[in-house]
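Every protein chain except one is present and positioned as in the full complex.
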Amino acid sequence: MPKPEGTVSKPGSSKAYKTGAWRTKRPIFKQIKCNDCRICVAVCPDGVVFGANNKYWADLDYCKGCGICAEECPVKDIDMIVEVK
Amino acid sequence: MAKEELTIGKKVKEEITESQLAPGHKACSGCGLALAARTVMNTAGKDVIVTAATGCLEVFSTSYPQSAWKMPWIHSLFENSAAIAAGVEVALIALGREKEAKIIAQGGDGATADIGIGCLSGMFERGHNILYVCYDNEAYMNTGVQRSGLTPFEAWTSTSPSGRVSWGNQTDKKNMPAIAAAHGIPYVATASIAYLKDLEKKVEKALNIVGPKYLQVHCPCPLGWAHEPHDTIKVAKLAVQTGLIPIYEMENGVITSVRKITLKKPVEEYLKLQGRFKHLFRKEGFEEELKRIQAMADENIKKFNLM
Partner (left out) sequence: MRKVIEGSMAVAEAVKVCRPHVISAYPITPQTHIVENLSQFVADGELKSQFINVESEFGAASVVLGASATGARAYSTTTAQGLLLMVEVLFNIAGLRLPVVITCANRAVSAPINIWNDQQDAMTVRDSGLILLFAEDNQEAADMHLQAFKIGEHPEIMLPVMVNMDGFILTHAFEPIELIDQKMADEFLPPYKPELYLTTKNPLTFGILAEPDWYLESRYRLQKAIEASADMIEEVANKFNKTFGRYSGGLVENYRLDGAETAVVSMGSVVGTIKEVVDELRDKGKKVGVLKIRSYRPFPKKAVYDALKNVKNVIVIEKAISLGASGMLYDDIKAALYGKPTQPKVSGFIAGLGGRDIPKESIVKVIEKGETSIVENGFVDLKESAIGGGGK
């Protein structure tokens, strides 16, 4: 263990914490009117919307359910549903 | 998330990669600041060394032993992000490593305009080759929404609350871009998460200029501003469309670009979405206060030639 221990963190290690457990709503990407504008990818504060070729999804391990992607989708192709476990 | 190369219609090949600010950080759902920081870091790329001040950004991203940052990153104190960055810059020069990385210093509005203004001024004055990004969410959010020098006129904060004899914060935003420009630095710009492509362009442009650069990004805070998390970008857009938050660039002290308002919105439309302004729609005499705020917005439109 390089000295001194316990003073630095490894890069990107935040992925160990699955913030998906926080959400009460979840985005559904309907893929009906999607035109690859990629606004949903750009506006996600956590950067967990991925995809291409009219097929997009949110990484549910981390998606906090904020709903910005749904709100900003210009063709309203994303719905937010209450998540029931 | 696996890396994949894809063709997207007519668009250029893009790789699916993770952000330089990795997920799993503890920012609030819908955090405007997280979006801004992620956008800035992705534009800046891997060859950067980044400093940050104490605040939401640092606290939500570096809870030991986890860190969301994928580049070399350091946090010291609340008020010295700019001075730490200056130390990093001169160390790289002294060690013959200037080509290794560009340097970005970050701070919230508190760290930038209030407690950190001395260190920031020194960094500007000495001409360090550093991009300073101020994430302006208009209060000391991390410690519980207390008033800062960038809190707007008559916003509720926990230390400038509205009450029986008060309309909230009684000063308007300290003009940090003007203060930055007064130091004679080559590039000053304001931006908003409402216009992410514009933000990306400004980050890229700034990183290609040698010398101190100042970029102030307006970031709504669902918690502190008391708006719905899904409205973060809508609120940011309205702030700009009312004229309250002018978006412009200054190069060598002269305004060289301004984002024109294509569809002007009355300030009410912006204010009524946020709980921090709800007293402006209830207290007796509120119409006068709204008029004053509208006048401030109109003043900005005139001053910056936004229409």
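In order of appearance the chains are A and B, and numbering begins at 1 in each one.
Operating definition for what follows: a contact is a pair of C-beta atoms (placed from the backbone, for glycine too) under 8 Å apart; a residue touches a chain by one contact, two chains touch by 3 or more.
Predicted, not measured: the structure shown is a model, and the values here were computed from it.
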Inset, instruction - Give the residue, chosen from B:Ser121, B:Ser166 or B:Gln294, that touches the chain omitted from the document. - result: B:Ser121
Legend entry - Residue of B:Ala91, B:Ala178 or B:Ala295 touching the missing chain in the full complex: B:Ala91
Inset, instruction - State which residues belonging to chain A touch the missing partner chain. - result: 2-11
Inset, instruction - Name every residue on chain B in touch with the hidden partner chain. - result: 46-49, 51, 58-59, 62-65, 67, 69-77, 79-80, 83-88, 90-95, 97, 100-101, 118-119, 121-122, 125-126
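One rule holds in what follows: only the chains that are shown with their structure count from here on.
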Inset, instruction - Calculate how many whole Å lie between the centre of chain A and the centre of chain B, each centre taken as the average of the chain's C-alpha atoms. - result: 22
Legend entry - List of chain A residues in touch with chain B within their complex: 6, 9-19, 22-23, 36, 38, 42-48, 50-53, 59, 61-62, 64-68, 70-72, 80
Inset, instruction - Name, in rising order, each residue of chain B that touches chain A in their complex. - result: 1, 4, 6-9, 11, 14, 16, 18-19, 21-32, 34-35, 38-39, 42, 61-71, 196, 222, 228-234
